[in-house]
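All protein chains of the complex are present and in place, except for one that has been dropped.
== chain A ==
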Amino acid sequence: MNVATHVLLLTGYAATVATVAPHVLSRPALSPRSPGLALALWHASIGSAGLALGLAAVKLVSAARYLPFVRSEHHDHGIPVVETLAGLAIGLVLIAFAATRMTKTGLRILRGHRKTRDRQMELLAVLGRHDPELDATVVPATVAAAYCIAGTRRIVVTDHAIKLLQPRQLAAVLAHERAHLAGRHHLLVGWATLLAGAFPAVKVLDQLREETRNLVELLADDRARRLVDGSSLAGAIALLGRASPSGTLGATGGQALARVERLLGPPPERSSPALIALGAATSILIGLPLLLASFPSGVLF
């Protein structure tokens, strides 16, 4: 198979996965029932499509070795020189474009993250007090809120939230935040944010970011539910999510209600067939682009 066919196959595959995956993965049967599975499949699908595009670009570039002035014995390889040169240029431009965009966005996100994190730590050092029993930092505030700071081990609760919540509800909130930190959820959210920010024209990446944000909440809910209980957690969402006096900032877009309804229902089962399905699907998603790129010779480049 020649380079052009490979490139067509790979880009066709990427486009298909990027189009089909969101439809399959947004089905209500999947994500609320097994958020971990949905999260893994989202990232495997997008990663697979990205890998296919990357391989297509590398194919275009690597075809340059057939050029007569690179390797004289391949004179009559049958690939026209002009097309090969055009392919080389396109491949290089695409790779450079993706690398630049991702680096720029990555640096911007990292700078913003450091700024917020450092200012938070600075303010908390003076305003907050560590509560050894809760293993969290308590700060005085007029808002009832709880959060964790990505990239640290810090969980923060306002004194107002402590007053408002019952002990079990508070324990559930803390378990939820601890699950975020233990699961390093900010890395997944950060990765999805990087992709969506680097390629704003690709709408499926916006979806990936939103789903990632949503699914890590469900994952943390499940963990808190196992450690405390679902209705305490649901009660805490109702109390801490109450419309804040500051107005419409950070509206949940219905996510809080969905979380509460899910927590009041039966607990999700952690089944091993689901894990086997996950392993199989992930392997296929990662393997297919490689298979397509090396078909039929078995040689990748």
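Going forward, a residue touches a chain if its C-beta (ideal position, glycine included) is under 8 Å from a C-beta of that chain, and two chains touch if they have at least 3 such contacts; residues count from 1.
To be clear about the criterion, contacts and distances are computed from a predicted model.
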{"item": "Chain not present in the shown complex, as UniProt names it (candidates \"ATP synthase subunit a\", \"Carbohydrate ABC transporter ATP-binding protein (CUT1 family)\", \"Phosphonate transport system permease protein\" or \"BlaI/MecI/CopY family transcriptional regulator\")", "value": "\"BlaI/MecI/CopY family transcriptional regulator\""}
{"item": "Residue of A:65, A:104 or A:119 in touch with the missing chain, whole complex considered", "value": "A:119"}
{"item": "Selected from A:43, A:59 or A:180 as touching the chain missing from the view", "value": "A:180"}
{"item": "Touch with the omitted chain, as defined above, among A:132, A:167, A:254 or A:273", "value": "A:254"}
{"item": "Sites on chain A contacted by the missing partner chain, in the whole complex", "value": "108-109, 112-113, 116-117, 119-120, 122-129, 139-143, 145-151, 158, 173, 176-177, 180, 185-186, 189-190, 193, 197, 213, 216, 231, 234-238, 240-244, 246, 248-252, 254-257, 259-261, 264"}
